[in-house]
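For this view, one protein chain was removed and the others were kept in their places.
Labels for the chains are A and B, by order of writing; each one numbers its residues from 1.
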Amino acid sequence: MTATDTMAGAPAPATATAPLLEVRDLHVEFHTRDGVARAVNGVNYSVNAGETLAVLGESGSGKSVTAQAIMGILDMPPGRIPQGEILFQGQDMLKMSAEARRKIRGRKIAMIFQDALSSLNPVLSVGYQLGEMFRVHQGLSRKAAKARSIELMDRVRIPGARARVNDYPHQFSGGMRQRIMIAMALALEPDLIIADEPTTALDVTVQAQVMDLLAELQRESTMGLILITHDLGVVADVADKIAVMYAGRIVENAPVHEIYRQPAHPYTKGLLQSIPRVDRKGQELYAIKGLPPNLLHVPAGCAFNPRCPMAQDVCRTDVPPLHTVGAGRGSACHFWKETLGD
Amino acid sequence: MPETTETTPAATTPATTAADTAATATAAGPVTPAGTATPEREKARSLWSDAWHDLSRKPMFYVSGLLILFLVVIAIWPGAIASGNPLACDLSKSQMGPTSGHPFGFDTQGCDVYTRTVYGARASVSVGIFSTVGVAVLGSLLGGLAGFFGGWWDAVLSRISDIFFGIPILLGGVVFLSVVKGGTVTTVSAFMILLGWPQIARIARGAVITAKQQDYVQAAKALGASNTRMLLRHIAPNALAPIIVVATIALGTYISLEATLSFLGVGLKPPAVSWGIDISQASDQIRNAPHMLLWPAGALSITVLAFIMLGDAVRDALDPKLR
Partner (left out) sequence: MGRYVIRRLLQMVPVFIGTTFLIFVMVYALGDPVAAMFGDRAPDPATAAQIRHAMYLDHSLPAQYVHYMKQIFTGNFGTAATGQPVTELMGSAFPVTIRLTLVAFAIEAVAGIGLGLLAGMRRGRFADTGVLAFTLLVVAVPTFVTGYVLQYFLGVKWHVANPAVAEGAPIGDLILPGLVLAAVSLAYVARLTRTSVAENARADYVRTAVAKGLPKRRVVTVHLLRNSLIPVVTFLGTDIGGLMAGAVVTERIFNIHGVGYQLYQGILRQNPPTVVGFVTILVIIFLAANLLVDLLYAVLDPRIRYA
């Protein structure tokens, strides 16, 4: 009761200077039959209102698990959060009651998932699924909720919204389905949207349309956006800052343009070099050697050391701290200076 | 003669598999670091060895396995634990309670309930096993061929199995067996195979169709693998798991069904010794001599339970979806 009251009663002004969302030293582990998988090992990041943070990493780097922890949709068990804080508008959500967290979900923080086909309920019409947001959170009638759903579908530019509101997810194309997911996230005008690989399942041309839509919708409001992706190409135009994750840790964070100009971590550098570029046509494409680490057996020292071209003895023994590289920049590499200087 | 041609590819399969894996491993060796080859090999042997690994840790598997082993042994050799004759009865002892040497008492005819309960295992276990083996062989053969070849063969077979599905098995049993009037293990098993095969056929058909669409099977086909080789090497192993699961569980229900049919007087008939018959005869006397019902009913329930538990354990092990 008190938790919900303070949630509602602590509006932005008091915390105007504080970030909208701040993740502090977050740890997440999964207990499996074969041992404990440490999916997230001390992640820190923050997003301000109106800002876009891109979280970059391969599958298994912990980027999606972090997002699920923020949303409060981790499966627990087997998941567990042994340590850390997730501050949303100044309040630690990990300490809130389940009911208080539920009221934040959808209303203040919304999420867009990767595969819209499986993420939408196959047996309910899209209008019902959109309208559910208004009916549950705002107590609107079925009819009013439907009208709002049509507005929403218009807003994400689904042609013929009025005619299609009673259609089912499988009747839409992949791009249209993802627009419905976006509409659902936007429904209650949340303060923060987390988009988990929103374009991965789509065709390249549709990818661009969906990204443009997201960027545009965000520009119109003061909402913060966390964009989770493994695709460096997608983020350049949209993101303000980037956090690169590897084996459950942030290995580099920086404003978006600096990272493209001059990466401070060998992993980021490898990722950038592996993007195909027109001006290097004909040359062999760079690939980071080896495979992402098994989370049950993360290498000692820097987790990236078996794949790193610059690895020295120290990398196999000591976990590198996040060194400050510049204003708003950090790199978790023992040899960040050398990496920058290359 | 056809049998030899059938068995040849099957017999060579394991050898080829081993050779293939070895070849892949050595070929992969110099190109990629050893670390990357291991997970692939793990995947290749995963389903069956994982299933075994899973089973070997389940107490339910051991309990039901031991029970079934025990049942099979006394079905083959009931004299081992019961020295009497199940048909040697003494009317003067009708419905008497337990006495020394007769721990379960006597039934209405004055037969020793213990001896009859032990001898009753044979009928139940043999009907269960014959029916299941018959259903599994016939069902997977017909279903597998329908799934593999498709076309009119599939259409005809599916309609026929629809027809057999249209008759509830208990109802069919009552009609069929009352007309045949045989009342032996053979006729009862034959009936169950007759009405039971579509269940396995549907599963086999579905599994084969699924397996056929897998990319690696398509690849094998593109590389010119023969039909026999594709069926034996690629499709059969994948279709086998669901068939084994359903067949094990069905075994328990066939035993239960035999007892029900015998109870209704259309299954096995005296002088055959069957739990169903004994329960049927005891059921009128439940108020006077409940022990007559208790022992055969208990034995029957435990037998069915053992097979269903085994089926459950096997399903859990073979169905990765539920892990």
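By our rule, contacts are C-beta pairs under 8 Å (C-beta built on N, C-alpha and C of every residue); 3 or more make two chains touch, one makes a residue touch a chain.
Computed from a prediction, not measured in an experiment: that's the story for all the values here.
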Among A:His27, A:Lys63 or A:Arg107, the residue in touch with the chain that has been omitted: A:Arg107
Positions on subunit A where the hidden chain makes contact: 71, 73, 75, 102-107, 110-111, 113, 115, 118-125, 132-133, 136-137, 168, 170-171, 184
Missing-partner contacts on subunit B, residue numbers: 159-160, 162-164, 166-172, 174-176, 178-181, 252-253, 256, 259-260, 263-264, 266, 279-280, 283, 286-287, 290, 293, 297, 300-302, 304-305, 308-309, 312, 321-322
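Everything that follows uses one rule, which is that only the chains that are shown with their structure count from here on.
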Length of the line joining the C-alpha centres of subunit A and subunit B, rounded to whole Å: 50
